[in-house]
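Below, a portion of the complex is reproduced, with chain positions unchanged.
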């Protein structure tokens, strides 16, 4: 039976590509996303076409029980989850405080912070019993630096980052590697290339394959030398 | 008419003492807390006995409209709010992840993060019209460093800190001073003295009067040299 890698937030960008990377290394990958059944099926089919194993799942992470039920079903139906890639975004675009509704502020938190708490609460006890496991959490600049227009996003991602540190502190000594990966640049895709032509075609936009490699290598790290926070950015746009 | 200082989270510790400090400087202080009408009345009476002006208000910050209505009533009934002291805590004690309920995790966020968003969303537009105002936000070590057992608290305070940075980034240039005050030690009171006798009686526990002085001085800062993050700790327990 293949080890299982669960990707929460498996779109066409980081999530899907990290999924493909783990599938290529022999994992059964469970890909979850909120919508676009067709896109999800394509992703699963692509992995299978390359000889990998994958299954897909549509769910709304903002709703109760969805994440918990999906983890439970995965453990029963597919196998023990060894790796979780937590890649739910909560970017709602730049908005002044007056244009940030109570509802939007709460939704960001439900997706970026509470969902991680729910996933960790469900999966960490299982990993703890097995004495190992990896949580790879995608993060963003807003987790370390507030900005005008990022009230909801920064509050949600700042909470996510501190939750990662707390999870690491409790579960590191139980054999679970919790790593926070700060993505400090734009992902290379058609939209970003059109918007930012001077960084297109020269690695100035971030390759999802390169990011997926960083995720995979972080998972491979020996437990005597684990990274907790990794910052990734393009060569042409340094810190 | 006296300028108004609103204290959200006005207990016997930092909140109440900062309130007294501003009252002593000529502010009408509006003190809000969740419960203990008697304690609140005593605090108001103490301020009045020293020649100050104060009013009290019991409210549950976790409920909808409470904070918004109170701010609205204050602006109408007392006067324009010049200073907000946001002092709601969300410390639920050290708890392993398995002992941290979904409900507790959410309540921490409602009190520590969402309440600040609601207060800022209500009061910042008013301050912006007046071209000035100060938000003084109490914070804790958990806002900058996760710890085992602090999952809910760290997530909530980390979110609060990033929200402060975002508020500062938008409202600084509109004349509103948003300052995040990190309290890195135990408050001096009967409980802490009993628990930590070697730091009692020698300023090893933090004086709320000393903290209140830091809040007041931060408010007085000239706008060409505003502090955004201030870390306070006792001499005997440095960083």
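In order of appearance the chains are A and B, and numbering begins at 1 in each one.
Quick note on the criterion: a residue touches a chain if its C-beta (ideal position, glycine included) is under 8 Å from a C-beta of that chain, and two chains touch if they have at least 3 such contacts.
Note that the structure is predicted; figures quoted are calculated from it, not measured.
**Q** Considering just this structure file, the complete complex holds how many copies of the sequence, given 2 are shown?
**A** 4
Following the convention adopted for this analysis, only the chains that are shown with their structure count from here on.
**Q** For subunit A versus subunit B, what separation do you get between their C-alpha means, in angstrom?
**A** 34
**Q** For subunit A, which residues are in contact with subunit B within the complex?
**A** My answer: residues 96-98, 100, 102, 105-106, 109, 113-114, 117-118, 120-121, 124-125, 142-152, 154-171.
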